[in-house]
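Beneath this line is the structure, given in structure tokens, with notes to follow.
Excluded from the complex is one protein chain; the other protein chains are retained at their positions.
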Amino acid sequence: MKILIINPNSSLDMTDVIQKSAENFANGEYEVMTLPTEGAPKFIDTYQDQSLAAPGMLEIVKKYRDEVDAFIVACHCDPNLDLLKEITSKPVVGIGEASMKLASMLGHRFSVISTSQHSVPNKQALIRKYHLEGCLASVRYPRKEFEGCNCNEEQIYLETSKDAIREDMAEVIVLGCAGLAGLDKRIQEIVKVPVLDSVVCALIIASGLVKANYSISKIRRYALN
Amino acid sequence: MKILIINPNSSLDMTDVIQKSAENFANGEYEVMTLPTEGAPKFIDTYQDQSLAAPGMLEIVKKYRDEVDAFIVACHCDPNLDLLKEITSKPVVGIGEASMKLASMLGHRFSVISTSQHSVPNKQALIRKYHLEGCLASVRYPRKEFEGCNCNEEQIYLETSKDAIREDMAEVIVLGCAGLAGLDKRIQEIVKVPVLDSVVCALIIASGLVKANYSISKIRRYALN
Amino acid sequence: MKILIINPNSSLDMTDVIQKSAENFANGEYEVMTLPTEGAPKFIDTYQDQSLAAPGMLEIVKKYRDEVDAFIVACHCDPNLDLLKEITSKPVVGIGEASMKLASMLGHRFSVISTSQHSVPNKQALIRKYHLEGCLASVRYPRKEFEGCNCNEEQIYLETSKDAIREDMAEVIVLGCAGLAGLDKRIQEIVKVPVLDSVVCALIIASGLVKANYSISKIRRYALN
Amino acid sequence: MKILIINPNSSLDMTDVIQKSAENFANGEYEVMTLPTEGAPKFIDTYQDQSLAAPGMLEIVKKYRDEVDAFIVACHCDPNLDLLKEITSKPVVGIGEASMKLASMLGHRFSVISTSQHSVPNKQALIRKYHLEGCLASVRYPRKEFEGCNCNEEQIYLETSKDAIREDMAEVIVLGCAGLAGLDKRIQEIVKVPVLDSVVCALIIASGLVKANYSISKIRRYALN
Amino acid sequence: MKILIINPNSSLDMTDVIQKSAENFANGEYEVMTLPTEGAPKFIDTYQDQSLAAPGMLEIVKKYRDEVDAFIVACHCDPNLDLLKEITSKPVVGIGEASMKLASMLGHRFSVISTSQHSVPNKQALIRKYHLEGCLASVRYPRKEFEGCNCNEEQIYLETSKDAIREDMAEVIVLGCAGLAGLDKRIQEIVKVPVLDSVVCALIIASGLVKANYSISKIRRYALN
Partner (left out) sequence: MKILIINPNSSLDMTDVIQKSAENFANGEYEVMTLPTEGAPKFIDTYQDQSLAAPGMLEIVKKYRDEVDAFIVACHCDPNLDLLKEITSKPVVGIGEASMKLASMLGHRFSVISTSQHSVPNKQALIRKYHLEGCLASVRYPRKEFEGCNCNEEQIYLETSKDAIREDMAEVIVLGCAGLAGLDKRIQEIVKVPVLDSVVCALIIASGLVKANYSISKIRRYALN
């Protein structure tokens, strides 16, 4: 089995982070390959960024759809996910959808830890799209005091997770950015609630779908006519 | 005042239909200009079609944003609407959003008359996005018996509207395709409930926003950072 | 075109404020006439106030329905709106419904700025009636510290708007009282998000409906049998 | 204990029907008095009817509020219920709200049996107001074939109830008109699911509130300032 | 009439508290008998506690179902309520469901006062089950400062109620534990909003259902095949 992880941005560093985390989880049981998206910006933040990533993502799917068994979209805002579900008959899994639906099976309500305030309404809109409003404790981003501080990423997201658990009654934490891959275990050890790495969640679903021979329904919504 | 209507497909015929309907409604009070989208398919049906239209739509907005007062996206599935709301500080109005929100002010529940069964789930997803599920009677498309018949468009959509009113208890009809512009009045006369032309609805909102000097909020969701 | 704005209370001052704001927006393109409601209280705050206004509002509609092209109910709690939609075949627009549905097209979530704490649950009930709960950031009223202060109205509602934007993540502000007409532009300039004057919003919708020849559906919910 | 049942219409016949059914249920444990509403129409069907009933209903409450222990509004569309909850500190119970909330405790979903198609959307709007959409099987009215037939009322509503149970999967039947008082037991015996008389339901709630010394909260929504 | 109140735990003290409160409310009009549940824990807090109570509760219903007229489940989390509704044709009323649905008739939104933070998500899940999310102000439990203080119960729950009214805009208070029976009147006098004793609420509903001869629908969801 071979799973292709599409990093919708063009950052090679983030592609590396994702690939390492994915390889680590796949543990040799199946092949994973992470590709950056040509022509996409370095980071996906806005709707424009998502749109600029579309041609490159389409390209990747078209090039590899006979060769790989499933696709993962590795940006937590699931850019162009409906589009990708439509243009291939192979399973396509968004890390946002996979992580938040898994989170809903593990506790009463989850918080998504995001990188900036700008992403809060966009994330809320996505959560509504997935019918998960009732499972949401909050969308959280690092407090102002962390801007420009010397703290490392782990400290910042640890503190943000603690805030979500204490103030928003979160029972599960979803790391809301592919770039945070790898932080889950260390934070989970301290906060003592599940802390989900979204890429890992998508690999669980995607590899399972391949094994079970389930894929996207092509009958209407995701039919390419 | 000048309003630019973006026809997200590349059909010149449909561009003409829209422009005529718009001119007719604007009645010389403001200028309207309809442009087709270069590089887009002839008809927007799938998520891929929407994505293929994005670069051309972006292009149009960037080229005209200093020159016109508002933009209308003239395809009832509101392709790339979040994107366009983000990249300009001028008002941007989707004909899907405008027509369905207006419909909700005119009667208990509305039906959207669509061109094909394929569009039903996609339209339902859009309606959920706009928080309008509770105002929806149905998404309807012409019965099978109309396929390949000699009926003209007006007959087909008249019968489909009647079905929605009688069987789904619709109180308002929304013509769910920019290409149906112009049919509203004739059908309305017969069925005796409001029959909305989506382009006209968008013109009402867009021209009003310009006059009132209201535009898209650029503070978070639609900020381009 | 002539639009009759019904001020559901009997205050001549407020009638003047509304008329001026409306004339200013109509800008000579159509005629607007604001009438106070005989027999109604000076201010509409309670359900009783709404009920006391009904006979006078009915009277106005019956007297003018052949003469004018549309009616606006100019109190943000939309008193007797279902009733008025029922008793005339001309368009009837509530400033509450019009302003909040327009707001939902301009940003992720809106806040309604209200005059007192008493109106909060009543407004929330209205917002649910319009299926807008998911678009609501908050219903806000001036902080206690503004009671009895020397601040002018503009300062008070400016500060309240700022609170809504900062603390409730509002992206659009709706001025939730016809009496606040005219404050929108000055507050909008400072807070840099859309600030909607509800009477203006209703004029946009009402004048548009008249031009398009759309009105209230008389088939069931608003049929007078 | 004395409970005043306000029949919001002016029909003496219907007032009698309600009074008999209420007396029968009260069974001498408390006093019930049903009054017609002066100035109201013979039957409450439209929003205008509801509005015309308001002054008379207000009159009744004001006249009797020191003398009786609770009020019931005995029309299934709960006309002016918010208003009445506001103007007295005694318990006020609508037969629509009471019957449908009780129904939700007795089975998975209920159907409301109504007298005409016209009332369907209005009833749906009321059901939404009470947050009961998820408990609703259907709003049903007699099939066309019963119009002008020789059938007696019992037959008609029995058949309509059977339709709701079989076709809409209703598990509980709510008789959606005060005028149907007294039919519940005979239909219940045949259809073998609970068939609720709305006046009886309101008496259960109202008498219970009086005994328990609970009333409408006067702190905000129903405060008369 | 005889109503059997099942205390789902095995505490004789709490059984006494409930019986006294119930007798006091029944006031000799009907017989009430409260029984503790054999084999159940002393207090119902977790899902395990609920499960451990099931066999004893079943036993009680089977033993008494020919002898009594209705059953009440007297723990605010309504343990095994669906089960009990299923295994008898007599009315079964949960104090959670009865109190919260009554609360929704008395004011805009209610707060449930609970005994501990642990119960908050479980209560929220129950409230969703009853379709009451839109009527909920908050689930509240005593502030940390009350842990281990010398305050008596009344003081603690009075303060917690005040917090709910002031900070969460609650208009009605529901005492969310059968063990709090008896506190309602004293707190209500001070806070001036309805404060509901859940056992009393269930008695209102259960005794009313018996008088009206309404019971649980046995057609599908609660059929024992």
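Remarks
Going by the order they are written in, the chains are A, B, C, D and E; count residues from 1 in each one.
Simple rule for what comes next: a residue touches a chain if its C-beta (ideal position, glycine included) is under 8 Å from a C-beta of that chain, and two chains touch if they have at least 3 such contacts.
Keep in mind that this is a model prediction, so the values were computed, not measured.
Displayed chains that the missing chain touches over the full complex: A, B, D, E (touch as defined at the top). When the omitted chain is restored, the residue from E:K20, E:K63, E:H118 or E:R143 that touches it is E:H118.
Along chain B, the points of touch with the absent chain fall at residues 120-121, 124-125, 128, 133. Although one chain is hidden here, its contacts on chain D can still be listed: residues 108-109, 134, 169, 171. Those residues of chain A that touch the chain absent from the view are 25, 27, 29, 93, 97-98, 101-102, 104-108, 130-135, 165, 169, 171-172, 185, 188, 192-194, 196-197, 200-201, 203-205, 207-209, 211-222.
The criterion applied here is as follows: only the chains that are shown with their structure count from here on.
Interface repeat of D-E: among A-C, C-E or B-C, over half of the contact pairs recur, by residue number, only in B-C. In terms of their C-alpha centroids, the spacing between chain B and chain C amounts to 26 Å. Along chain E, residues 108, 133-134, 169, 171 each make contact with two or more other chains. Which chains touch which is summed up as A-B, A-C, A-E, B-C, B-D, C-D, C-E, D-E.
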